[in-house]
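As you look at this complex, bear in mind that one protein chain is not there, while each of the others sits in place.
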């Protein structure tokens, strides 16, 4: 493995990243065709944050946060640190001192396929972190990894400069070159959903709004009036409990 | 497997369901003899909600939320959607649009042995959801399951019309025909606990309040004065650390 | 296994325990040389609490909370209950009645390698609990375990009278005889970190503050200007996405 | 919860149970419409066994195997013990002595949503067990559960007398009244698969054998000649690695 | 943490260790009062091995196997390597070269709360390993841990020189000073079980052999003749499926 940092990366447009952040993970994930979603074990350390920014990537060794220190020098305003690890590890790679340093560089938050610590401080600082664990376990600075290289983090390939979106639903990556197009689609989706939301709130049924009735019938789906009519389901007698 | 929806179900009494909701999961679970508790991996999306209502059940296919749309037509005020899946799956079956639609029908909340999304929106809407995961992963509408049939959800058999109680402790089901009786016992339990709470708060010990001392002795339980007296415990020398 | 309670234990100094609680888990864990940390599956029932106190230990049987009742008699102001189990179990060993009783004895909180219930009540009472699960599942009082004996809880050996520190980062134990020394080191660490925090907030880089540049070079770590210069990383072509 | 044993149960036909056992779990699960499958965490203690028999059900308490002793009296030749637990528990409920006793009654094997022990002995005896864990942890005989009642085991409702099929793929339940019909369908399925197997072994493609090409096209599925033609996939540049 | 190796340790008697190995994990665990059992996630890399020996302990850092190399110098014939890690880690700390080296010193096997690799070679060499994972992930030699110190491994405190027993059921530790006594009890237990085994094989029921009938009745346990008599169980109607 090359142990190297790439100094200069091409970032997605900052305004686009912010726009994608505002759209949120679920909308962005849908807008780009249901791709880019990190595995759901990556959870926010505290609820309520929503960010969009450009990835500065880190490939760390287990129990070793040396590369995060290296990465911070590469960061600029609007970046999000994305830390992958060469193996599964839940140690506390990141805490309030690194958060202080990252914030001084304009970093918006951290996504880490590993552990973080100083959870109460991070919340008090309003520095959002998405991680797989919270753990005080300290790390060493012995084995180099890499910075600003393509990494697979929580199941997704991330290139430096890609857009990262993170909120209470999780984390999503948008490839840099797709970002503008995905933002357009995300905004279309939001407008479309606003329209649907009004109809649904007014009581219109989804199966009517989405014209599902004929497809249901075509798929062999039927209706019966009562459990007594059904008789048995999956080997369970339906007549008696009801 | 039959792919079918049952239009008309017999629901537990609405006031009973509300009463059981007020009693809460732990009390109800105890009051009915420690049965009906969903597995503890079902957790609230946000803390603080407590509901009791009648089950409209859904059996969904993995990565497919078609049946939830079908189920909403079957819902009425005071219902709780209970979604089981034919296999383990954490995709995001439910989000703010479905919540809007469900609320328009008077649905109190959702319990799902699967994933949900739009967590921040659900909290903002105050629409409570209990799920096994939070995930933006979109779902399709391709393969029918069933609605208002008996399902096993998170380890418990649920019939449509049964009472569902959900709060920060988890989720519990009460069979429709048992509901009135369980509510009586739950209220007795609450009264009894109120009485005990006062005594315990005043410093009376549980081992006295519950008359445990003789049972402890009968079980061979003893007291020693110090760790030095104990000498060794489970192969650990007790004399030195203390 | 001996089924026994030890009546009298030697506790760490109360002021030391409080001081360690104020320092917090991550600092204390570091100050004592990165030892004593409970496994990260032990999580607070609600966020925001931070306590330091002296351990009253319990070894419980699965699904049986008898020993917690016995232990409460042994508690005094400033204690923290530490409950281990003879096997993995997530049942609800502890709820609001036991919390009421424990509080009446001056107990600061509970750490349990098992489940707890009445989560909403515990939060309303402001009685903090750290557990591996939240579950309403009731427990019996049939099989004795032990109280105030050395136990292994969530991977750590705990003696009665040791200091327990718990906050949003997790739980840490400090051996009684080490406690005063660890507090000194913890406070030194806090002072040292305050100094660093100011420099990092002002924009000084960690790799300069910690003099990492030469060590990085010695470890073979290099810098390149662009992804094009890197060419390939871990078998991934770097030239095209950027 | 009632603590009770039912002495007399109506069993599925013995020959049918044996026939379903010969068909195997995957075939039976398909033949009855993809229902009845136990969760995949239930695994054989040793590979190579395949059994079909009638269920004698047990609902055990955590860490307590009393009810298995009670159940053995209810067993007769061709039965399979199915042990559910009131909570998640991995203790060693069953070992070589119980296996010896069960075998003396003609029991074919054990399925347990808990732990088992004496794994080497069970293999040497050729007494097959499917469990969620292997653990030596001993159990007590303190708290009654129930025998020959309906139980939910590893996610499936099982009635006493139902057919249980277990092999290297896992475990499946067939409702007693459905068993004859499912066996017919299973045998049809086997015949049908034998026919297909020959064609596939001869090199005929599944997409031709199953006439998938038009459905693929209708679903919008397309073919391209090379990765260069594809260009980009899920944000990954396809042109360079190949 | 002290980074140190202890050169000379007092070992349990070699014949005792061998005798305990012959008795096996489940018997030994019971004979010493159900203590000392490692968590059940520690599994044999291949089935069929059974060993008893004296512990040489290792505390390793995550992703770092330096201390295993140090420990081998401390080993002598009849020892078993017991490797704990300062955090959860599944990397491949141990493979066929280390096994070759260990065997040259007379080491009987390895127990590791981490990962191992070269699984096929270990089996071919007949060098048994119990681990929490199999992983090829390489490790570094950068951060010292400790050798021949007390460690907590998979939930159990192990001192160097203690007896380790490992077989298909898992792993158990016996404190050095207790070993002779535990062996006596284990052999008594084996003799006692042999007697019972014969009776059970001859068809005597456990509930008679262990005189359980009166205790069952005292606990309120009852018998009914049929499911129809039971009527309902845990909210499930019993009358219809059977």
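Letters A, B, C, D and E mark the chains as written, and numbering starts fresh at 1 in each.
In the analysis below, a contact is a pair of C-beta atoms (placed from the backbone, for glycine too) under 8 Å apart; a residue touches a chain by one contact, two chains touch by 3 or more.
Nothing here was measured: the structure is a model prediction, and the numbers come from that model.
A.B. asks: One chain isn't displayed here. Which of the visible ones does it touch?
C.D. replies: Looking at the entire complex, the absent chain's contacts are A, B, C, D, E.
A.B. asks: From the list E:3, E:181 or E:226, which touches the chain that is not on show?
C.D. replies: E:3
A.B. asks: Among E:38, E:93, E:130 or E:159, which one touches the chain that has been omitted from the display?
C.D. replies: Checking the options E:38, E:93, E:130 or E:159, the one contacting the hidden chain is E:159.
A.B. asks: What is the set of chain A residues that contact the non-displayed chain in the whole complex?
C.D. replies: 1-2, 33-35, 39-40, 86, 88, 152, 155-157
A.B. asks: Residue by residue, what part of chain C touches the chain that was omitted?
C.D. replies: 32, 35-36, 157, 162, 173-175, 177-178, 232, 234-236
A.B. asks: State which residues belonging to chain D touch the missing partner chain.
C.D. replies: Residues 24-26, 29-30, 34, 37, 40, 43, 47-48, 50, 167-170, 172, 193, 196-197, 200-203, 205-207, 210, 212, 215-216, 219-227, 229-230, 233-234, 236, 238, 241-242 of chain D touch the chain that is not shown.
Throughout what follows, only the chains that are shown with their structure count from here on.
A.B. asks: Pick the pair from C-E, A-B or A-E whose contact list overlaps the C-D contact list by over half.
C.D. replies: Of the listed options, the interface copy of C-D is A-E.
A.B. asks: Once you count every C-beta pair in contact for both, which comes out on top, B-C or A-D?
C.D. replies: B-C
A.B. asks: Per the centroid of Cα atoms for each chain, what is the distance between chain A and chain E, given in Å?
C.D. replies: A distance of 40 Å separates the two centres.
A.B. asks: Pull out every residue in chain B that's touching 2 or more other chains.
C.D. replies: Chain B, residues with two or more chain partners: 1-2, 34-35, 40, 157, 162, 175, 234, 236.
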